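A single structure is presented below for examination.
On to chain A.
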Amino acid sequence: MNVPMILKGVGLLAVLIFPALGFSDYVLHIAISILIWGFIYTGWSIMGRFGLVSLGHGAFMGIGAYVVTMLWNHAGITPWIGIPVAVVVSGAVAIFIGFPCFRFRITGHYFALVTLALSEVVRLLIVALRDTTGGSLGVTPRSELTPEVAVSFYAMQFADKTVWFYLIVVIWLGGLLIWRAVDRSMLRYAMEAISQEDDAAASLGVHVTRAKLTVTVISAAMTAVGGAVYGQYQLYINPETTSGIAISLQIVFAVIAGGMFVQLGPTMGAVITLLLTETLRQTVGHDVYGLDVMVYGAMLVLFIIYMPRGVLGWITEVWSRRQEPRPTGTVKPQPGE
Partner candidate 1 sequence: MEFSITDPFLWETVIQGLLFGGVLALLSLGLNIIFGVIDVVWICYAELIMIGMYAIYFLYADYGVPLPLAFIAGILTVALLGAALHHFIIRPILHTEPINQLLVTGGVLFFLQGFATLVFSVEFRNLGVSFGSFAAGDMFFPISRMLAFAVSLVAVVVLWLFLKRTFLGTAIRAISQDREIMPLMGVSPQKIYLVTSALGGGLAGLGACLLVLLYDIHPAIGLTFGPITFMVCVLGGLGNMIGGFIAAFIFAEFIALGGFYAEVEWGYVMAFVFFIVMMFIRPQGIMGSKS
Partner candidate 2 sequence: MLELRDVATGYGSFQALFGVSLEVKAGEAVAVIGPNGAGKTSLLRVISKVIELKGGHISMEGVSLDDVPAHQVIELGIAHVPEHRRLFPRLTVEENLKMGAYMQAARERYRERLDFVYELFPRLKERRHQLAGTMSGGEQQMCALGRGLMSGPKLLLLDEPSAGLAPVIVQQVFDLVRRIRQEGYTVLIVEQNIQQVLKVVDRAYLLEVGRIKMSGAAQELLENDEVRRAYIGL
């Protein structure tokens, strides 16, 4: 039992009893949003931490949200089936776009910009296919809720935010576990190796394309689940809020702010960015229009310059520096940062 473990335990307990603390629905709403986004950001960081900086996750989120809602609205298929379908679709798209990218060694800025185009294509498609998707007006999953029916498990619709909260806590914890599994796997070393010297990694037996595709598909699938859950929770999706460049950038920035090399970094990113935007909008935003966006931009700049590993990355760095000299003995490296 070490200090970080204790902190994590206490943190988890705090999360679990959170709804019982009597906060208003708004606070609960923000908490739920943080967890959904935290999950999505965690999904992004699974590939982002290895230098696969995707600006295209808006596409996967859009696919998740729209596939599930379209299946429900047009075919009456429950989201419980819709979500796996969305995962498969987004995984397929990830492979479709990822395979050539990785085969042809599209990395760095190029990869970022190709994926940026992908997220834009998905957004444009949703808009252009307005007869099916509802276009940029967005669409609401057909509601099963009435004043009498507060819970429709079949439709994955719940009037009570507390239900949502726990459902999403489970999903979020699942995301963290996936993150950890990847972190502790040999795949992580392979990806680190690839991100440095992909030729050398290949000649040492690492299936470069396969390894990259694996993390990409995991990441895309998580994002799609996030998008689907987001749509179910908000009971409304539109192309701007679930896909396109803006969302993709939002995802990247939040992860950078929180720290993508630490398990809880992406969640931290969600906490920081959501609280920051909410606070800024409610304080300066109402008096001086534009100032909040300005401050937000400036904070991002400062984060990247002074805390390139994110807030949590920075904290753990300071922490581990204080723990110096590092214990020796076991030769096996401790996974994780």
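If you want to know what made the cut, all candidates are chains of the complex that A comes from, given by their letters.
Note that in this section contacts are C-beta pairs under 8 Å (C-beta built on N, C-alpha and C of every residue); 3 or more make two chains touch, one makes a residue touch a chain; residues count from 1.
Remember, predicted model here, so these are calculated numbers, not experimental data.
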| item | value |
| --- | --- |
| Single touching candidate for chain A, where 1 or 2 all sit in one complex | 1 |
| Contact footprint of candidate 1 on chain A as seen in their complex | 51, 53, 97, 100-101, 104-106, 108-110, 112-114, 116-118, 120-121, 124-125, 127-128, 245, 249, 252-253, 256, 288-301, 303-305, 308 |
